[in-house]
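The complex is shown incomplete by one protein chain, all other protein chains being positioned as in the whole.
After this line comes subunit A, so read on.
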Amino acid sequence: MAPSRALARLTLLRRAQQTALRRPYHSYDHPAPTGIFNAHEQAILSAAYKHVPEHGFTAQSLSLGARDAGYLDVSTNLFSEGPFSLIRYHLVTQREALAPRREAILADVTASTAVPARVERLTWERLLGNRDVNHRWQEALAIMAQPSHVPASLHELALLADEIHFLAGDTSVDPSWYTKRGGLSMIYASSELFMTNDRSPGFGNTRAFLQRRLAEAGSLSGAVGSVTQWLGFTASAGVNVLRSKGVRI
């Protein structure tokens, strides 16, 4: 009886969470669930990814990759989403590449530096991950903007913003959790678009663009914080004045 009750509770939760925003529990003790690609997909996609600089995020790259990995051309039918799975492979691998390199990326950022500096370094590092495919990235953005791929693309963007904040050691547990991630998602997406037209050496202009946007977001959140603090102070001071006058509140 007991397991069935647990099962019922879990099924109930699962049904309810179908529509809710996914943000699953991250365990340190128990192994992580397997990735979204299986071994065959992984083999084909990693081979196909090498053809992207030349052939772009296309079915052509996919079939060349399948051939390189020793599969038949027809095995690209495995990917129901076609070239989008190649884009998703790029997004997932680049996102997951941040965590192992965290120490190196943040090496010159001192421990005392605030979270925003670390967010900037990590975001820049992720943008540099687009370096090799940058000349093909506008096509990829066009595919990602197709209605059927928008939810998956936005989900990946949200995961990236969350990953960057987690690696930067952000510990917000209030609504700023949402505003920080939302803000970074918008800044990242616009910087990525800016980068596709950037011809400056080492993408220096993109970095300056990124830093300007982050500074604007920082000053905006600072202003909102100050106003909120002022309102809270005034309200509690007003209540205390009334209390000192003997009003029983």
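By our rule, contacts are C-beta pairs under 8 Å (C-beta built on N, C-alpha and C of every residue); 3 or more make two chains touch, one makes a residue touch a chain; residues count from 1.
FYI, contacts and distances are computed from a predicted model.
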Identity of the absent chain, which is to be given by its UniProt protein name, from "Phosphatidylinositol N-acetylglucosaminyltransferase", "Exosome complex component RRP45", "5-demethoxyubiquinone hydroxylase, mitochondrial" or "General transcription and DNA repair factor IIH subunit TFB4": "5-demethoxyubiquinone hydroxylase, mitochondrial"
Selected residue (touches chain absent from view) among A:P33, A:P100 or A:P151: A:P33
Touching the absent chain when the full complex is considered, from A:V74, A:A104 or A:V173: A:V173
Option touching the unshown chain, where A:E125, A:D162 or A:E192 are the choices: A:D162
Residues of subunit A in contact with the chain not shown: 2-3, 6, 9-11, 13-14, 16-17, 20-21, 23-34, 162, 166, 171-175, 177-178, 243, 248-249
